[in-house]
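Omission of a single protein chain aside, the complex is shown with its protein chains in their original locations.
Chain naming follows the written order as A, B, C and D, and within any one chain the residues start at number 1.
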Amino acid sequence: MSIFITQLFNGLSLGSIMLLIALGLAITFGLMNVINMAHGELIMVGAYTTYVVQQIVSSYLPQQMLAYYFILAIPLAFLISAVLGIIIEKTVIRFLYDRPLDSLLATWGVSLILQQAARSIFGAPNVAVKTPDWLDGGFSILGATLPYKRLFILALAVFSIVGLSYFLYKTAIGRKMKAVMLNREMASCLGVSTKKVDSYAFALGSGFAGLAGCALTVIGPIGPSIGTNYIIDAFMIVILGGIGKLTGTVIGALGIGILSTTIEYTTSATIAKVIVFALIIAFLQWKPSGLVSMRTRSLD
Amino acid sequence: MSQILWCDNVMVDFDGFKALQGVDLMIEPNEVRFLIGPNGAGKTTILDVICGKTKATSGRVLFEEVVNLGSLQEHKIVQKGIARKFQNPSIFSQLSVFENLELSIRQKRNLTSVLFARMTGETKNHIEKVLEQIGLQDFVYKQAGELSHGQKQWLEIGMQLMQNPSLLLLDEPIAGMTGKEREKTGELMHEISASCSVLVVEHDMDFVRKYSKQVTVMHEGKILCEGNMTDVQENEHVQEVYLGRRKQTC
Amino acid sequence: MLNVANLQAGYDETTILRDVSIKVEKGKIIAVLGRNGVGKTTLMKTLMGLLKPSAGDVVWRNHSVKGLRPEQRAKKGIGYVPQGRDIFSTLTVEENLLLGLEALQKKPKKDVIPSHVFELFPVLHEMLQRKGGDLSGGQQQQLAIARALVGNPELLLLDEPMEGIQPSIVQLIERVIIKIAREQGVGIVLVEHNVDLALACSDFFYILDHGRIVAQGDSKNVNLEAIQKHLVV
Amino acid sequence: GCGKTTSTEGQKAMIDTSGDTVKVGVLHSLSGTMSISEVSLRDAELMAIDEINASGGVLGKKIEPVIEDGASDWPTFAEKAKKLLQKDQVATIFGGWTSASRKAMLPVVEQNNGLLWYPVQYEGMESSPNIFYTGATTNQQIVPAVTWLLENKGKKVFLIGSDYVFPRTANKVIKSQLKAEGGALAGEEYTPLGHTDYSTLISKIKDAKPDVIFNTLNGDSNVAFFKQLKDVGITSADIPVLSVSVAEEEIRGIGASVLEGHYASWNYYQTTDTPENEEFVANYKKKYGDDRVTGDPIEAAYTAVYLWAKAVEKAGSFEIDKVKKAADGIEFNAPSGVVKIEGANQHIWKTARIGQVQADGQFKEVWKSGESIKPDPYLESYEWGASLSNKK
């Protein structure tokens, strides 16, 4: 029983991490059609932001504040990544909206630059972020321990998805974003400021990447190449879910999370990785546009 | 004479919305048939079913009495001799006008044949003839994407002509054409009906009046009535849902 | 209201429009006629700001809008129904219509679609939750017109708005066009292939050929013979 | 290499000694995943070169390092090694971290009769005539560690490692040794390099209830593993973890508090108490910053440069064959103590040390082999080791 709960929780927890890293992509890739290979590096920026905040707090503020630096780091990670996102949008992406596959190539260049920049600024080795004490330990239930850190990430994921859904489906700016991505010229003919919408949307997607980066510091490494660990998974989740549909992304992330942990438990991490990716390929053969499809009758 | 196309009680259901609710339609060889009806009646949908773009939920479509089109893939249907012009121009925008036509030739379309296909004098003549018919002689090497809307329409008609089809499906072919060109299209339709049947969807009543013999009216996914234009025009129901009560002037 | 002077415009390296001057007055309907490929759509796009003119000027309510982007022109009251409809295919009909509100200078407190468009096009009301791309051709065209009307434009650019629409609704749209011109003082530029129809509902007409204005005049007393030569191939 | 002798053996390698400098290659990953570890090795080697130059160079020539980036990509290592040998005509190359990078450079140095100094502990089963190995081979690190664990921490060992050649081969050795020395295998798991979710693996470890975990994870994965191990409440008191790829630098990236109480097996720690080390650590910090730490591979890289210089001096020539011949038996007072080159297999004699992580991120030595251990890459001196290699 306890192993069942532990594994279910592990699955959900991995799923929530996957969801966090994929959410930003669901916007920049799912909605904006930008294949942002630098998404992983935006995650990295969020993680380093958390690190820097911790450094600053621990050297300039009283010791008892250190416990709460994380509260400060979350919004800052979002913000800094968002700002960097805007810069990338203004300098690179903007020219590529009608060439989605080219955006992949250009942002690949961006990711190389950001990685090397991180290496030059923070040094090549990993840096350590000490998570606040209040996240240490866990919650015991039926013999299983659910670490607070993982519960925290789960909560953060839920919070993010609720906020983002409201934003996308219930607000005018969400609607405008979708319109701009579908038909830029027509949207602008209706009075939508495409440039603003582009920047907002990309900033939002990048911000969520930063948020994911902040969350990842709790459980994983923080170094210049952290982004490369997550980028492929993130893309897989978005296409598995169905481009442009948040519900799909959520189901996809949790599905992959639970599937991975279950298979890994009975086989090995390597086999699990192979099987999960093979299943994704097979699934897409069966449902070529993902779990939640958005096809219309138009010819192409 | 036996019919070339028979739609037998065709139904189409889009997630609960019944776009076609049992359509029976028969087309004779060398016939030019007009299909009219209100927006959303299901005209495009029935063409989609015939050419395989949409699968019928039930019912069947028989071509030349024996071939059940429902079980064939799109390209197989085309190879049987059914050509389709879409409501929105669908041409290959990055190929030249000439190349667009070249690809449309009725030919063996399997990989090996096409790989080793050569441009013969005969095909060249055919392309030139069609170019003249569609009035794009001066645009032979222009990229099709740079044509105007109307020119694209013509190119797409030309591409269907290249195929020497036995059944030609035209979805609003004269939309966006001026008077003279409408006439040209009308005449062209009758010209080619010597060798094939044509099923035309059109909203322009003057055009229908002028070039139709048989007209089928659809409404809400069903056939409302069939007959010649004068009869159809008199039909109260058709007037109500489609034509409008009386001709209004501004 | 709208004054276009010596406009020259085109695509990349090819110039399509040359020396085009037209005028639209408040509450008047202008018809633009011409064969396929003469540059009618190009003119509309230039007016809307989708194409940059290489010479000439577009003056809207005494101010040049030459340098403005489409969204800025939309906010200044110019509405556009493009040829080919350009519906947002994966958005619902409702969302498409709500987007029309973006052109309004003052945002309404709540997102509500003015009910008069549903009176005009009842079918849209029935299909509010359907995806725009799933509508039939004519339904999409109706949606495109409705979307432009939602923004309460003062100048309406209509590029073949009747294409693919059933006769009874064509009549309806004709009436609507005239009504909003007369009652709300909206200026309208109408590109239409059907000469009879175009002349019937317009006040003034221009004929384009090879990117130039080759004839213009009052729609009510036209010498059909004279203009016919510009319209046949 | 193993099996085949090189066709170019004895061929005169081209070494450019025309000027008053001599070039050496420094080939590590400065980018890509491995740069997290390898950049420091470059730093250590450059420091050694600077020191030697400051005291007059070798054979009267200043050493001129040619730095190349292996980019964590093995074919790139091969390409760059070739470039260093053929184009720059370097006298030797210092480089590599992963075994894969060494295996990639091996045929290049053999075919060009070049020289490579490889400074990282590895899985053994190799001795190329053109490579000097200054890191530990298995019998200087892993074997003593296993013995120590069995004697001090328990018999049930769980093996986890990254899925590549070093951990797999190391674990093969460990399993033979466990059998021979009365240990038991509680489980054996591998995760892909860069893997970051260890929750499931930790569940499996919990199920297996081992006494100790022997960890051959490499790189980033260590961070995730230790953080997540701590989160489920497993401490070093419950199940101690002994790692062979976690040095001071890695601890900095994981956080000392996460690792406190766990063990590592190395030949050197920053805290190793020798006069040479005191100076070495001080110089390193002075040169690269107070927040930097040293560690075993860093020390081995630093030592490699000195050993090469000594061999050259002894040979009186830069010629590869002469240097190789001269190298046998050379001793050097390294920061880790006296090391000696074993000419037969071109590894070096080293002292094995078990250290425990302290709250400040440094190791406290808890055990050391009495004297330095003779390198035995093929484990020929162990009865249970005979079956491990087909070396004749």
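The working rule: a contact is a pair of C-beta atoms (placed from the backbone, for glycine too) under 8 Å apart; a residue touches a chain by one contact, two chains touch by 3 or more.
The rule we apply is simple: contacts and distances are computed from a predicted model.
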Per UniProt record, name of the chain withheld from view ["Urea ABC transporter permease subunit UrtC", "Dihydroorotate dehydrogenase electron transfer subunit", "Oxidoreductase" or "Phosphoribosylformylglycinamidine synthase subunit PurS"]: "Urea ABC transporter permease subunit UrtC"
Touch with the omitted chain, as defined above, among D:E79, D:E260 or D:E276: D:E79
Given C:G84, C:G100 or C:G211, the one touching the chain that is not displayed: C:G211
Sole contact to the chain not displayed, among B:Q87, B:Q163 or B:T178: B:Q163
Sole contact to the chain not displayed, among D:I15, D:I36, D:I52 or D:A104: D:A104
Sole contact to the chain not displayed, among D:L193, D:L259, D:V281 or D:I348: D:L193
Missing-partner contacts on chain B, residue numbers: 51, 53, 73-76, 78-79, 83-84, 86, 90-95, 99, 102-104, 106, 109-111, 114-117, 119, 138, 159, 163
Contacts of chain D with the absent chain, listed as residue ranges: 1-4, 6-8, 30-31, 67-69, 71-75, 78-80, 82-83, 86-87, 98-100, 103-104, 106-108, 110-112, 123, 125, 163-165, 168-169, 172, 190, 192-193, 388-390
Touching residues (missing chain, whole complex) on chain A: 35, 37, 92, 95-96, 99-102, 104-106, 108-113, 115-117, 120, 232, 235-236, 239, 243, 270-271, 273-274, 277-278, 280-281, 284-286, 288-289, 299-300
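In this section, only the chains that are shown with their structure count from here on.
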Chains touching both chain C and chain D: A
Identifier of the chain whose CA centre is least distant from the whole-structure CA centre: A
Approximate Å spacing (C-alpha centroids) for the pair chain A, chain D: 36
Chain A-chain B separation of Cα centroids, rounded to whole Å: 48
Chain B, residues touching no fewer than two other chains: 88
Residue list for chain C, restricted to those that touch at least two other chains: 134
For the chain D and chain A complex, residues of the former touching the latter: 30-33, 35-40, 163, 189-192, 194-197, 199-201, 203-204, 207, 220-224, 227-228, 230-233, 249-250, 252-258
Partner chain C, residues of chain B touching it in the complex: 14, 17, 37-41, 43-44, 87-88, 135, 146-151, 153-154, 171-172, 175-181, 203-205, 241-244, 247-250
Residue numbers on chain C that touch chain A, as the complex places them: 48, 50, 69-71, 74-75, 80, 82, 86, 88-91, 95, 98-100, 102-104, 111, 131-134, 147, 151
